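Just one protein chain is left out here, and the rest sit where they should.
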Amino acid sequence: MNKDNSSNKKNKYKSIIQETIARNSSKRKMKNNLITILLCSFVIIAIIPLSSILIEVFKNGVGALSFDFLFQPPGSIGSQGGGIGPAIQGTLLVVGFATLIGAPVGILAGVFLSEYSSSSRIFAYFLRLFNDVLTGIPSIVIGIAGYITIVLTLGSFSILAGAFVLSIIMIPIVARVSEETLKLVPNTLREAAYGLGLPKWKVVWHIVIKGSKSGILTGIVLAISRIAGETAPLIMTILGTSLFFGGFNSPVDALPLRIWRLASQPYPSAHEQGWGAALLLILLVLSLSIALRMIAQKRSITFKTTT
Amino acid sequence: MVNLKSYRILGVSLLALSLLVPVYVNSANAQQVTINGAGATFPFPLIDTWRVEYQKVNPDASINYASIGSGGGIKQFTEKTVDFGATDAPLSPTEFEKAGNPVHIPETIGSVVLAYNLPEVTTPLKLTGPVIADIFLGKVTTWNDPRIQELNPDVTLPAEDIISAHRSDGSGTTFVFTDYLSKVSQEWNDAIGVGKSVQWPSGLGAPGNEGVAASIQGSPYSIGYVELAYALTTGMKYASIQNQDGNFIAPSINSTMAAVSAAAPTLPEGSQPWNNVTITDAPGPDSYPISSFSYLLLYKELSTNPSMNEQKANALVEFVEWAVTDGQQFAEPLGYVPLPQSVIDINEQTLRSLTFSGNPILTN
Partner (left out) sequence: MSFKDSKITHSELVKKLDLRNKKSFFGDNFFKALVIGASLYTLLMVALVLFALSEGSIPIFLEEGINFITGTNWNAVEGRESFGALPYIIGTLVSSAIAMVIAVPISVGIAIFITEMIPKKLGTVLSFVVELLAAVPSIIYGLWALFVFRFWIRDYIEEPLHNSFGDYISIFARAPFGLDVFTAGIVLAIMIIPIITAVSREVIKAIPHSQKEAAYALGATRWEMVKTAILPSSKTGLMGASFLGLGRAIGETMLVTLIIGNAIGMAAIPTSLFSQSQTLSSIIANEFNEASNDLHLSALIGLGLVLFIITVFINIMAIFIISKVSKSYSNLRE
């Protein structure tokens, strides 16, 4: 009798539990679906501005593009003519010089962190910390430092000052990516090189660095796409101008700076040129980003197949 | 993979080099001289026109002007990072001394207008100095305030908040505007004062005359102060302001000229301080009350600036001489007042006194 009662109770409880689970599971499933939809809408919220920006820049800027626009200096204020030739040239030159300074320094710093950090752990720790701190310093603050150290000392706005501040922004990005890429080179390769009797510097240079070329290039391209869009530090170092490059101690122009100046004007022709310049800048930066992605993906495949 | 990258690097460097080509072609010509100036946005449309027109007169000289505000012009000129400065605010005694006693050369005369964006109102508004001061002090807050309404009895004013627009950068236009307000409103003088950058109690800030004009255009029910040329070229409406004699005067070439001659200032020599020169709130029945000179700043002894050489000094002074004489023909179409002969004479005298390494530059 007792056994019957207990098994009946068990069955009762079992059915109650099953019922509850069945009821709750549809509630839980609904909650799960609702939240999935909510999070999906978050993604859409994030993507809408991006597509709006791309559409607006393309829509408003494509009308400004022409041969004159790309190669001529600006015309009289408010007039239809002229272009942003000096700005394009300026961006290429300033970014180019900044890369000449920033890329080697960044790569070598990354090499230190990856290959030589064992010789002084404390130094490496502080280097890594300050490197990360440097990434986070607002670019306008770096611009102030550049103004005080270069513009005031040399006595003029110049491409050197601009390249200097952009290189400071570039170094930590290149260093961080280089360090991580170099660390990925398997130790077996290093040991093999040592075993063959190569001195350390040859090991680092020929084996490690040359073996991480695409990764390091990724870092450099990432940094370039970042500094090509920087405006604030350029305001106080290159000043901006309507002329083409005139020497190492004259002001130069740059795309982001020109966009800022054009956007602040009330003339529709200036606005149109501003959108056109923005289109060029965004094309430059986006194509670099996409190229970056493709290199990065190719690289991960390459490494998988070796070790 | 490697090949692709090297091609890309090659392509970019070729592109960069190709853009340097026009530069090197230019600088191959040893006569080419670039003159850098910076400063006021007030005269920028005129100076920019001069930049284009002077190229036709003297193809060897290129003028480069960065329109960064009078404060910026004075600063860069004092730091000797540019060859000439431009400002609507004459140098204060402190600035004058710090800059090494430069010469002031008035290159044009303009007027500051109160431009506004009222979609429904088509007739030009009338305003008085005290009312304008109270708008910018934040004491008059709506367009249909009785004090504005009583000046414009035939106009239906909307019951909207007034958005006032001012300069966010150091501006000679601000200097002229606050100079006027300090004269017509004791409260303004006590609370805010005169300056290129003042502590605005409210309102929207934008960089440059261009920025303020753009802000007014983009914000309905806003009002701001801009140089006349900017109002004319963008088609904005501007107010008529009551002058000392009690007449409501619209800004124009004639009313500004009336202000210049009625104020009949005894102008100092170019090398003296100009901080007491002001033609705002000028007397006379037809004078527009907010008018001002705009000045070019040059060193009396041009070699004070280390990056100056004889060729550049000659080019600079010749350009300025052209600007204050032949260049004046371009002023009126842009809404600037051509310099009266008396001022041109003073400028000529100043220019003749300029030297490079002790030698006078203009010899004819």
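Chains here go by letter, A and B, matching the order in which they are written, and residues are numbered from 1 within each.
Everything that follows uses one rule, which is that a residue touches a chain if its C-beta (ideal position, glycine included) is under 8 Å from a C-beta of that chain, and two chains touch if they have at least 3 such contacts.
In this text the structure is predicted, and so the values were computed from the model without any measurement.
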item: Residue among A:C40, A:V62, A:L100 or A:A192 that touches the chain left out of view; value: A:C40
item: Sole contact to the chain not displayed, among B:E53, B:D145 or B:E160; value: B:E160
item: For chain A, residues in touch with the removed chain; value: 28-29, 31-32, 35-36, 38-40, 42-43, 45-47, 49-50, 52-53, 56-57, 60, 104-109, 111-113, 115-116, 123, 126-127, 129-142, 144-145, 147-149, 168, 171-172, 175, 199-202, 204-205, 225, 228-232, 235-236, 239, 256, 259-260, 263, 271, 274-275, 278, 281-282, 285-286, 288-289, 293
item: Residues of chain B (touch criterion as defined above) contacting the omitted chain; value: 68-76, 78, 92, 94-95, 98, 160-161, 163, 168-170, 192-207, 215, 218-222
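One rule holds in what follows: only the chains that are shown with their structure count from here on.
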item: Separation of mean Cα positions, chain B and chain A [Å, integer]; value: 39
item: Chain B residues touching chain A - in the complex, by the definition given at the top; value: 1-2, 5, 8, 12-13, 15-16, 19-20, 22-23, 26-27, 34, 36, 38, 44-45, 48-49, 51-52, 62, 64-66, 68, 79-82, 206-208, 210-211, 213-214, 217, 230, 233-234, 306-307
item: Interfacial residue positions of chain A with respect to chain B in the complex; value: 71, 75-78, 85, 88-89, 92-93, 96, 151-152, 155-157, 213-214, 217, 239-247, 249-251, 264-267, 270, 291, 298
